[in-house]
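Note that one protein chain of the assembly has been removed; the remaining protein chains are unaltered in position.
For chain A:
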Amino acid sequence: MTMHGMRGLSVFISDIRNCQNKEQERLRVDKELGNVRTRFKNEKGLTPYEKKKYVWKMLYIYMLGYDVDFGHMEAVSLISAPKYPEKQVGYIVTSCLLNENHDFLRLAINTVRNDIIGRNETFQCLALTMVGNIGGREFAESLAPDVQKLLLSSSCRPLVRKKAALCLLRLFRKNPDVVNVDGWVDRMAQLLDERDLGVLTSSMSLLVALVSNNHEAYWTCLPKCVKILERLARNQDVPQEYTYYGIPSPWLQVKTMRALQYFPTVEDPNTRRTLFEVLQRILMGTDVVKNVNKNNASHAVLFEALALVMHLDAEKEMMSQCVALLGKFIAVREPNIRYLGLENMTRMLMVTDVQEIIKRHQAQIITSLKDPDISIRRRALDLLYGMCDVTNAKDIVEELLQYLSSADFAMREELSLKAAILAEKFAPDLSWYVDVILQLIDKAGDFISDDIWFRVVQFVTNNDDLQLYAAAKAKEYLDKPAVHETMVKVSAYILGEYSHLLARRLGCSPKEIFSILHEKLPTVSTTTIPILLSAYAKILMHAQPPDQELQNQIWAIFNKYESCIDAEIQQRAVEYFALSRKGAALMDILAEMPKFPERQSSLIKKAEDGEVDTAEQSAIKLRAQQQMSNALVVTDQCPANGAPPAVSVGQLSLVKVPSMVSTEDHNSTDQSLSQENGTLSKVDSQPPSADLLGDLLGPLAIEGPPGATVQSERNAVSGLKGVLDAVDGSAIVPVEEHTNTVQPIGNIAERFHALCLKDSGVLYEDPYIQIGIKAEWRAHHGRLVLFLGNKNTAPLISVQAVILPPAHLKMELSLVPDTIPPRAQVQCPLEIVNLKPSRDVAVLDFSYKFGANMVNAKLRLPAVLNKFLQPIPVSAEEFFPQWRSLSGPPLKLQEVVRGVRPMPLPDMVNLLNSFRLMICPGLDPNPNNLVASTTFYSEHTRAMLCLIRIETDPADRTQLRMTLASGDPTLTFELKEFIKEQLVSIPTAPWAPVPAPPAPPVAQPTPQIPANDPAAVLAGLM
């Protein structure tokens, strides 16, 4: 660099270097910047020398990290200086200080172009370098043809052409649409014939960019690439300066192989043979040597070659050779090489048939698990996880378990998760799985996420033959002196459910089990206590014959926790205490938990989330995923945890499903099991009181009778009511089209009515599709999410969903995709705004095509009046003035309703509560009368208080008098009609009244809708 002569600059630099601290430096820099500004502003102008000097200073200051926001004009103007020193500064400073979007660059385009098309090679190089660094769209537009010409020019020196290739690469990468590469196929091919390795390397970079954009066009380059590779591999005609530690231009080799990976295959047999020879040579010729630089270079080449081999689906022999080579790598002492070996083995796993060969190195990989370097241990863990299959699962999982106790804390969580997944995926038998997980919890309790033990509980619950074993095992672990809390949780759950199976064994009487569990109570946290309480309740229930002492003990505990500050514990204590006094009824309520629906393991999902970091998404990996996408995927049809899964393609699923419940899930007409652990079944089969209780207690607490009983009960009834059902269905859903060849599963009307009371559930199901709904309501706004789940292995096409909203609702459905991929679930949010009170119902016109079948269904959406209600408690002082102020029609309406389905008063209270009408007890002195209040929300009425009074006649339960009052006449009318409808033709719920319906069978009413009833007219119109 022509630094001498610029005294000012060197003085400045030495000043800066002599600064004692940052503050002094800043002061010096600010002073210098002030000086530079003054100089640039000088009217007399600057000599080229001065200009050059100050621009250098600016660059130096900029490089020190200070903001330089002036003087760009001077820098750019230096580009057009005639002499080299000035031009050089201009180009360098411009490419450092400016980026492609700066307007100043426009000023330079012309000069740059002149330099490029000029004859001076040095200037050409400067200009090309600058454009190659900051060239933007405008440069691309005006310079690309010239640069292309330079690249191909035979009269140019290789130096210039090299830079031209890189410059063109930048322009192409930045603006592929501007740079015209039509007809470049031949020219690229011609360029690849180049002898000069420098030009060749740059051109190869360009080729990689072009091929990645459009590989089909450049197939003619493929043989040339192979030829170049051959030339390099055989070390023919490689000048000394391109040999790096004896390896002929490793960079060009790597780039060439990278380019080759963009071509799907090599078809020409000759080329293919040559290529494989070359690859063979690379694989054979690479070894680990002492020299680090040589190793780096040769390994770069080798790993690219490996990638290429994998890409090309080489024959097995070659693959095994690769694996053997990698095996040698992972046995080396040098950690970097071992890391690379392990990582590439993990990649090799993507190729199907090398797994067997990799397994030969299992021992070595397991040794790597104990490496002092944590990154190597992680790679080894990944590899073990990847290579695990049914044959070696036992060994590997055992090895992982053994390693767990000595493993790093940082790794334990991942390790335990992976061990749990492998155990689940490849369990040779289920008892082994239970063993492994319990061992895992025992050894690494702190690192066990809840998902792991939830999973074990699911498995045990779903497999009858496992329950005894699990209970015995759990007791064994609890007997140990120090037990982790997670172990207490899982054991408490299992023992609570299944300890009665052990009852005949020694030391397993309910009392003993209880005392073992109770020992742990003082040491556990508040999250575990509810589980223990549930377990106690179940033990108490199973204690046969009833043990008075045990009962007293347990009651004492419930008593103690009745005043616990934790609401969950308190509630359970209170409820179990009350329930456990019910005697025989307890048996039903606390019966065994029903089986869980089969769903994708949350563990696997979790592991997949964490796996993104491993390697970049190479072409191979993508391909591997595509291959896997036809594997079975069981998506979670009905999101249980509020976070519905995204559309999943290519997710792993259970390879072995231990319990075969899933088959009967979809085929049987009993929809209860396909629901979220039986919530819908309860609505169907139980009075609302039990339903509410079940909801409150949550999934771990008591449940209704197991699914099987429900089914039989329902079957018994269904014979009776089959006809009625059909009538009911067609009367209320007249839009169900008969052209449908596909029969829906379950009763659509029943599902609709159930959804009117709940916010999530299944709306429609047939053999191909399941439509689930999850809704949230806030004031007059609602948000409904439709879950469209494809149950089949073929995609559903021409999916269409149209909402036919009634006048009072504003509805907006988000875009429904045209196709639903196999085994996938699609979510479509639907926004709802309630404008004014009305009982009209929105209809979803849904259609799809499966194979040749066109299926169409018109479904009512459960966006009904009561969804916009908000229960509100009202005191006597508030109620009576309101009640009086709303006097007479149309604000206050009274009607005597006859033909009401008879039901006891508490049932009616529950029914009204379920419609979000808040019963206010004590307002009416007559115990046979009900007073309720609620708030109705719509855009028109805003929040509006509604008051309801129902007078029943204890002598004749089929009739009642209903009085309604609100501030809006329409609202009063609509709400009255709505409640009347519900009371008269009570949907679904009354069909299986439990326990023991008080009414005689004669009372089975048919839907009585008088012909002159406006509600019926309205419903008919729908």
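The criterion applied here is as follows: a residue touches a chain if its C-beta (ideal position, glycine included) is under 8 Å from a C-beta of that chain, and two chains touch if they have at least 3 such contacts; residues count from 1.
We take it that contacts and distances are computed from a predicted model.
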*Would you kindly match the missing chain to its UniProt protein name, picking from "AP-2 complex subunit mu-like", "Trafficking protein particle complex subunit 2", "Aldehyde dehydrogenase" or "Protein farnesyltransferase subunit beta"?*
"AP-2 complex subunit mu-like"
*Based on the whole complex, identify which of A:33, A:437, A:908 or A:984 touches the chain you can't see.*
A:33
*With the full complex in mind, choose from A:7, A:41, A:119 or A:504 the residue touching the hidden chain.*
A:41
_Considering the whole complex, not just the chains shown, which residues of chain A touch the missing one?_
20-21, 23, 27-28, 30-31, 33-35, 37-38, 40-42, 69-73, 102, 104
